[in-house]
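The complex appears here without one of its protein chains, the remainder shown in place.
A and B label the chains in the order they appear, each numbered from 1.
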Amino acid sequence: MKLCEFIRPASLSEARAVLSELGPKGMALAGGTALHFMQTKTPVAAVDITRLGLSYIRQEGDFFAIGATTPLSDIQRHRGHGWAMHEIARNISTHQIRNVSTIGGNICRVFPWADLPVVLLAMNARMVIYTGSEKEEEVAADDYFAAQPAKRFHGGNILTAVKVPVLKARQGFGSVKASRNAAAFSLVTVAALLELKDGKIKTARVSAGSAIPFPHRLPSVETALIGREAVSAVFKEAAAKSGADANWCAREGMSEDYTRQLAEVSLADALEKAAAYANGRTE
Amino acid sequence: MKADKNTVSFTLNGELKTFATEPDEKLLTLLRREGYRGTKYGCGQGTCGACTMILDGRAVYACLLYAKQAEGRSVRTIESAGTFEEPVEFQKELIAAGAVQCGYCIPGMVMSATALMETETVFEDEIVREYMDGNLCRCTGYEKIWIALRKVLDRREAADKTGRNSPAKGAK
Partner (left out) sequence: MKDERAGKFKQVNHSVTKIDALQLALGKDSYVADFVPRGALIIKMLWSPHPHANIRSIDVSIAEKMPGIKAVLWHGNVPRVAHCTAGQGFPEPSPYDTFMFDRKVRFVGDRVAAVAAETEEQALAAVAAIKVEYELLTPVFSLDEAMAKDAPVIHDEPEAHVPIPIPYEPKKNLVAHVACEAGDFEKGMKEADFRFDETFETPYAQHCPIEPYTTLAQIAPSGRIHITTSTQVPFHCRRIVALTLGIPVQKIRVIKPRIGGGFGCKQEILLEDVTAMFALRTGKPCFWQFNREETFRTGRTRHPFRVRIRAGVKKDGTISAIAMDAINNTGAYGGHGLTVVSCAGSKVLPLYHCENIHFDGKSYYTNLPVGGAYRGFGATQAFFAMESVMDEMAEAIGMDPMAFRQLNHIRSGEGSPIFAALGEGREGTPMTVGSNALAECIVKGAGAIGWQNRADWRTKTGRYRRGIGMACLMQGSSIPDIDMGSASIKINEDGSFNLNIGATDLGTGSDTVLAQIAAEELETTTDKMIVYSSDTDMTPFDVGAYASSTTYLSGEAVRKAAADAKRQILFTGAEMLGLKVEEVHCEDAHVLNEDGSKKVSYGDIASYSLYQKNQYQIIGTASHITKKSPPPFAAHFAEIEVDTWTGFIRVLNYVSTIDCGTAINPALCEGQTEGGTLNGISYALTEQYLFKNGRMMNASFADYHIYSMRDRPRVQAILVPSYEETGPFGAKSVSEICINGPAPVFANAIHNATGARIREFPFTPDKVLAAIQTVQKK
């Protein structure tokens, strides 16, 4: 990605105005680590949005609000009751990348290998978008990740925050990222959010990414969990249903069928983790 | 506020500097062009760590950053770490341990370790590995680098216990 200009707006509204005017000739720049993967024929003007106060993590009522330009390493380090975002953050790329790569940068344009969309789908997060008016737009994850989100930002709109629900008692989150080594892109990333009641699964949100063309939830797996006991046999059985929802892809020279097998085991493992969390696991 | 298109100003190893640049120039290119050649090119893609430097206290890859992203910030390179007469502690331990083979990864390792020591006060193995996971080495198998680093960190932890009582930042 070649840059022809570097603009540093002083406010969010100025940023939006500049982006809107530039259109395809402009691009919001946070960490910039994704630029390496984007090729354009003509150089583009970068609009630096990292100095607009959008880097923070704070609890606001029932949500953790994470500023869009919060680096992944801050998310990796943050702890709090009902917070589980660090689990995936510490497994993304390397230290130097995590220090620069932002949550917003990871979800405004979703690359096939992205891990955060998987987690945010499972957690039923809400994306906050500045559209120029005083009231920001909030988009639920199911809607936000229904298609490539990059399209939402073509007119100059800017993602300002991600709101992640504070996990309640009896709610549990678990994720698994299977990869060849620590820094590698994921072979398959899965995440699960379970709500338990009397040992049974009351609600379930299960999602996958990286091994499929675009991250999405797995409704067949979710259906196979509701009302059942939160035990290994149930998790295994539910995981085996994933093929109905997921178009598993061949990864790194290994077959689609291997990906399916890996994904099913990973799903079961993630569900175990989520159940353990709901039952009091702390780390 | 629009900075001058063709310059960038930042604090480099403690001194405020202004350099000629272009919007498209990467910080690694600028640094090496201006004589700070301890920061190295290994991949240009943000995967090997040979270009690690410290930006506002965080270890980052100079090859991925645009020079303009450093505007008004604090940049520290290997040139700020140690001299022939007074290498920093980690450099001394690396040398004593026999951990410097081809040496190409070492400045990056030193910078990542420096960021670790300036951010954390408790150095559990798992956390240390997370801080160092972006610096590749093909010569040493990391064994002696780890031993040297652990020596320095263990000493710090011991000193810290007998010294200040500051809460551990980001531990766990």
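A few points about this structure:
Just so we're on the same page, a residue touches a chain if its C-beta (ideal position, glycine included) is under 8 Å from a C-beta of that chain, and two chains touch if they have at least 3 such contacts.
This is a predicted model, so every value here is computed, not measured.
Touching the missing chain, out of B:Leu16, B:Cys102 or B:Ala158, is residue B:Cys102.
Within the whole complex, the absent chain has one touching residue among A:Phe185, A:Phe235, A:Trp248 or A:Tyr277, and that is A:Phe185.
Contact with the omitted chain, checked across B:Val8, B:Leu27, B:Val60 or B:Ile78, is made by B:Ile78. Residues of chain A that touch the chain left out of view are 94, 178, 180-185, 252-255, 258, 261-262, 265-266.
Contact between chain B and the unshown chain involves residues 32, 37-45, 47-48, 50, 77-79, 81-84, 87, 91, 94-107, 110, 129-130, 132-146.
Everything that follows uses one rule, which is that only the chains that are shown with their structure count from here on.
Here the CA centre of chain A is 29 Å from the CA centre of chain B. Residues of chain B that touch chain A in their complex: 1-3, 5, 23-24, 45-47, 49, 52, 55, 58-61, 64-66, 68-69, 71, 112, 130-134, 170, 172. By the touch criterion given at the top, residues 2-8, 10, 29, 32-33, 36, 43, 45-46, 48, 50, 71, 73, 76-77, 79, 90, 93-97, 99-100, 182-183, 283 of chain A touch chain B in their complex.
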